[in-house]
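Only one protein chain is missing from this complex, and each of the others stays in its spot.
Right after this comes subunit A.
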Amino acid sequence: MDRRTYLKGIFAAGVLGTASFSLFKWFDLNKPIDASALWDKKALIAEMAEMIIPRTDTPGAKDANVHTYIINVILNCNPVRQQHKFYYGLEDLEKYAQDQYGKDFLKCDASQKQSILEHSAKNAEYSNRILNKINNKLLGQSFFSKLKSLTVEGYCLSMAGATQGLAYDYIPGKFEACIPLKPNQKSWATK
């Protein structure tokens, strides 16, 4: 280990320590997640996904069933630690809602929900900036970053998202190399 890596390690341990990171939690993170517990959070995930990509003149995340995509990908494709990180993120967010407003996130009004999710987004940006690669490697992507990227992915790959939220060209036939952008032109759903 070179000096820089060593210092990074110390720094990471310090920051993680202040983030009330316990040894207990560390061990817990290596056990498989309870899938049904995550499916129980479906409504919560759907609500937040819809806040990230709301219905406008085009479908939103709920219309595209993005919550199902998110849960499936978390459970089947994400390492166990990332699964836990995501699940703890949901619990933290619910706790934050209780602490701030004395009720479940889903029972909060629109502006309360907005400020809760903003809080979560701010934390993600903070941890992305401070811990970045170290944190990602040790524990996986932060909760909100994960939620956001899976929401985008699930939406843009869905039929509603690809064909209405974006522009989908199933069989282009010709390639037109340089054409004027049309007013309100959506970007292509696939590359």
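We take it that a contact is a pair of C-beta atoms (placed from the backbone, for glycine too) under 8 Å apart; a residue touches a chain by one contact, two chains touch by 3 or more; residues count from 1.
Operating definition for what follows: contacts and distances are computed from a predicted model.
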Going by UniProt, what is the name of the one chain that was not included in the view, given "Fumarate reductase iron-sulfur subunit", "NADH-quinone oxidoreductase subunit L", "Thiolase domain-containing protein" or "Choline dehydrogenase"? "Choline dehydrogenase"
Since one chain has been left out of the picture, which residues of subunit A touch it in the full complex? 51-54, 56, 58, 69, 72-73, 76-79, 117, 121, 125, 148-149, 152-154, 156-159, 162, 165-166, 168-181, 185-191
